[in-house]
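A short worksheet on the structure shown next.
In this view, the complex is presented without one of its protein chains, the others remaining in place.
So, chain A:
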């Protein structure tokens, strides 16, 4: 690596402010006390009170601590008479509406900040989700399949558990689940990516050549697009990469600011035989998708029109654009088109940290895309995931003909926690993407079938009845690594309906109404001092139709302060004759929940202090007031994926 080129940047030296607005020293003034005429008498009285208080304190301390339930409690299904909403535990004063992933963590004000132990931190690491051995990760990059191996690259900081010094980390797997770490694929070692080897995508050319386009932040802090390709295409591990000497291949065009130009997509072929790629940007608060054509990936032409634009959505990061078959059983190559094909346009919105997608029609003749429903356009309509989820990217798997979706799941604890535990961030389990031809308005996401190879023993529960206001423990052994399939039926009790609901998911699972909430409590401890409800709630909407909400409530997921505790969720379409169903992957500090076969998905991060290791339990709950809930479940214990370094020394 050469010496760092000098640059004119913004001064980073701290300047001591001489006129700080606040003094760092605590004020400490005690008001003068009024003089008491009967000083002696008051002294005797206060001494007596003090002595009495001391005696009371001593008596209180000597009492036994509150009884904790023993280990040999009643067997599997014991409906507890405890009312769910009366269960004590710190209720964080969080965001009432609660579908924004951006709110700051909630403090009840009386909680002491938490002293994490190494055991708690170790527990948070997942068993079967991709994460590096240590340090920071963000966007998934350039996912591709080559000669027997699925490749994943990712934004990676090799030096710290916070964002910075970004490189392309690299890992491979034969089955998208059992990953093997490889050496870093690209470092910021050239002037055109000196300040960051940022997000990019791979295009597989006919004949098998691989080209990667990625954003580099230059030594002058300008965002450019660069080309890279494998040093040795016959290396199935694609260990070494060459950066095109003529980089950058794209610089910010006129009218685009040098810091609003990043995340180039996979290319697709147009009817004229030229490739297209798209790069997200913004102009005056309107999110846009610029289109370039190329024949060789080194020379490009910017089209006059954008692929699409939506006012008020801000900067579009990690744009993704791909076809789906409307008779959806298989995924499609990125260049597919014609009748029977719709196109998904997706953007990660910088200003809200949320991923939005929309279904629409691509007009290849003029490279424009129009949403099926302008009211559900990119940035204002549907999201891939209603929890903590960002920077997603798809690729086409040619082996099983699948469109596969990766998504970055950030931590929701503090930077201090991340530094202490030495790592930050996960990727989701990769999901297949299919058009939902039952609703016609959304895609379906589902964990790739290879995750099922981790399933160990299973336990079935058939028709478990949960009465209003009760909780039923499901005896499945350890409850920290699970694959849960659940179906729910409700049976009206003929009571008067109460349907007051605040916002989409209310203020969480303690917000009771006639037809919900009901569902599962994951990563819960025996006393329910910590629990994470994942639930449905049905409600009559203003036009009289029945709406179903699918939600995750993190508010009591942990007794620690300083971690986010959001209520996430959305309405989910439920068609006539369909049962309410959910699938949940529980893997330590991440829970991925899928409703109605993947119509809506919620990814959640939780950091319990009690409900860890053997203390974690699984419960059914019904907090509705007017219905019994009957649940049928199949629950698997999940093995670890044992993600570890590729044994490179054994192949040399």
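What we mean here is this: a residue touches a chain if its C-beta (ideal position, glycine included) is under 8 Å from a C-beta of that chain, and two chains touch if they have at least 3 such contacts; residues count from 1.
To be clear about the criterion, contacts and distances are computed from a predicted model.
Peer 1: Match the chain absent from this complex view to the correct UniProt protein name in "Glycosylphosphatidylinositol anchor attachment 1 protein", "Pectinesterase inhibitor domain-containing protein", "Probable signal peptidase complex subunit 1" or "Aminotransferase ACS12".
Peer 2: In UniProt, the chain excluded from the picture bears the name "Pectinesterase inhibitor domain-containing protein".
Peer 1: Specify the residue from the set A:561, A:603, A:622 or A:637 that touches the hidden chain.
Peer 2: In the complete complex, the chain left out is touched by residue A:561.
Peer 1: Among the options A:174, A:419 or A:546, which residue touches the chain absent from this view?
Peer 2: Within the whole complex, the residue contacting the unshown chain is A:419.
Peer 1: Can you say which of A:314, A:533 or A:608 touches the chain missing from this structure?
Peer 2: Only one listed residue reaches the unshown chain, and that is A:314.
Peer 1: Identify the residue among A:163, A:191 or A:446 that touches the chain left out of the display.
Peer 2: A:163
Peer 1: Considering the entire assembly, which residues of chain A contact the chain that has been omitted?
Peer 2: 9-12, 14-27, 104-105, 107, 111-113, 115, 160-164, 195-196, 198, 217, 221, 223, 258-260, 314-315, 350-351, 353, 414-416, 418-420, 561-562
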